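Every protein chain but one is kept in place in this view of the complex.
Order of writing sets the chain letters: A, B and C. Residues in each chain are counted from 1.
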Amino acid sequence: MDYGLTGATGKMGREIVNVFRDHSLVLAINSKGEELHGTPRVVVDFSSRAALDRTLAVCARHGAALVVGTTALHDDDFAKLRRYGEVAPVVQSYNFATGVSILKIILREYAPLFGDWDLEIVETHHNKKKDAPSGTAILLRDATGRDCPTHSLRMGGVPGDHAVLFGNDGEVVTFAHRAIARNVFAIGALRAALFTLTAAPGFYTFEDVLKNSRS
Amino acid sequence: MDYGLTGATGKMGREIVNVFRDHSLVLAINSKGEELHGTPRVVVDFSSRAALDRTLAVCARHGAALVVGTTALHDDDFAKLRRYGEVAPVVQSYNFATGVSILKIILREYAPLFGDWDLEIVETHHNKKKDAPSGTAILLRDATGRDCPTHSLRMGGVPGDHAVLFGNDGEVVTFAHRAIARNVFAIGALRAALFTLTAAPGFYTFEDVLKNSRS
Amino acid sequence: MDYGLTGATGKMGREIVNVFRDHSLVLAINSKGEELHGTPRVVVDFSSRAALDRTLAVCARHGAALVVGTTALHDDDFAKLRRYGEVAPVVQSYNFATGVSILKIILREYAPLFGDWDLEIVETHHNKKKDAPSGTAILLRDATGRDCPTHSLRMGGVPGDHAVLFGNDGEVVTFAHRAIARNVFAIGALRAALFTLTAAPGFYTFEDVLKNSRS
Partner (left out) sequence: MDYGLTGATGKMGREIVNVFRDHSLVLAINSKGEELHGTPRVVVDFSSRAALDRTLAVCARHGAALVVGTTALHDDDFAKLRRYGEVAPVVQSYNFATGVSILKIILREYAPLFGDWDLEIVETHHNKKKDAPSGTAILLRDATGRDCPTHSLRMGGVPGDHAVLFGNDGEVVTFAHRAIARNVFAIGALRAALFTLTAAPGFYTFEDVLKNSRS
């Protein structure tokens, strides 16, 4: 797969280059310009909101699909993405960790079966993390459709653990996710990029990617 | 709820009586006969295959629904249960642990999303347990649709833990179940009994109970 | 071993009778009197402070050792126990769970090695438990000699889990204890009772029992 990348030299960009190592980086976009070695079929952008217009312009020029993991997008950004989705596949998500997304889907669908069970969430992250509970803990809690006690541990260099626990008198069921390293999101981006190769034009979430790559 | 019970004095029977304590045991069936104090709306049988004919006869006499957790049933037993399902709700399962059944459903549906992840199962039971891996471990493994390494720990008095682990380069996702006590199955039987109060006649599995009590 | 028991018909008393089933209950003491069938070598009392005087009198009459797990003792109770320790072995503790006691010893000795690691404690108990954090969590925290965040989960029927976690940039070390059932304390009482059979007269803690039964 020939792909393009916005912000290739940043921390997340380097992770993407590493995870995409079996594919060809033919277009590197940064704030100063573009370096082109071929025609990208998909462009990946995990940089920042400020870069989005340029990224979209480059995609349009090459007819490339887009995978965008930039956070804090505005409503008009989404409007632009949906509009480009009319001509090519666009995958947008704030969380490209495959496991987290699958757990989110499962909890949304199955948490009601645990309606009368106790529910608590425990998350552990490195001690440099400032917010608590983590965004992912909130996302998983929202997926259960209930409010619940949420415990935040801050321990050394832990990349990120989450456990959603349901308990009744006789059983405890746990759904747990552990990030091994920061490359989790790059692995999800690769999955999304491969998905765009065969997808029809459209605006997709990462969940759509997961659901469609099941069969 | 007025209920009947086959084998009320056995170990499982006593668990059921305890868990059903907010309901009225109006009919106790054992190998010697029946003790009747009212009209049961549902009969629960976790005793043995040998008792099934009598249990079915009693159900028919009262027009009662049936919840049956007896193991090692034969084909003709199933035929009888299905036939009685034409006149009243019948719930049959080899495993009435709610959490295990929900995990089974989830794994059957979502394990394909983890198609290229490593998969291993770990189960822990008390050191009196002779078979390994446990029936539940096999059931969960079957639900994933894949074969995988399955580790059996035998530790003291542990009632039964199961963990299904999926791992890739960047993430580990764990689905875990822990039985706190032997009353797990009685709790599931209560759920099934309550389900029969409003269900149409039919032959149901415990999964049907779970799916229908969701809404 | 021929043993006596104060409060044999209470909940804890019945657990003790069950766990001591390979030994002979020759003396049952309750608020109304004593039932005697032999000469006890050790008397076990997990009943209440109010029973202590009678228990001590009975011990003195038979020259029996004493294992006492009664909580909320007063200073003068301790004085009486120490005085009786001059003539027979007395084991007193507020916590007869072997594993908890061993972890307490280990943490007291080794927590200083984790001096610059993050430290957090997580405990999970059934949802009927009113106090948080649990007494055992406090006991383990005290053993570390540090204060730390302590998270209390209240989930269904969980008998009692405790985890003490130390984390630095590269590692997490966890010391965990899980009570499988309420009989934990009875098992510890048995260990203490067996210890008294060969111990010199004296006042002992449960830690002394553990340390001396190692060799």
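Definition applied: a contact is a pair of C-beta atoms (placed from the backbone, for glycine too) under 8 Å apart; a residue touches a chain by one contact, two chains touch by 3 or more.
Everything numeric here is computed off the predicted structure, so don't read it as measured data.
Of the candidate positions A:40, A:69, A:133 or A:156, contact with the hidden chain is made by A:156. Check C:1, C:73, C:138 or C:181 against the missing chain and you find that the one touching it is C:181.
Check B:35, B:86, B:118 or B:142 against the missing chain and you find that the one touching it is B:118.
Although one chain is not displayed, subunit A still touches it through residues 156-159, 180-181. Seen from subunit C, the chain kept out of the figure touches residues 97-100, 102-103, 105-106, 110, 112-115, 166-181, 183-184, 186-187, 210, 213-215. Mapped onto subunit B, the interface with the missing chain covers residues 117-118, 120, 122, 127, 149, 151, 153-158, 165, 167-172.
Here is the rule we go by: only the chains that are shown with their structure count from here on.
Rounded to a whole number, the gap between the C-alpha centres of subunit A and subunit B is 38 angstrom.
Centroid to centroid, with C-alpha atoms defining each point, subunit A and subunit C lie 50 Å apart. Of all residues in subunit C, those that touch two or more other chains are 156-158.
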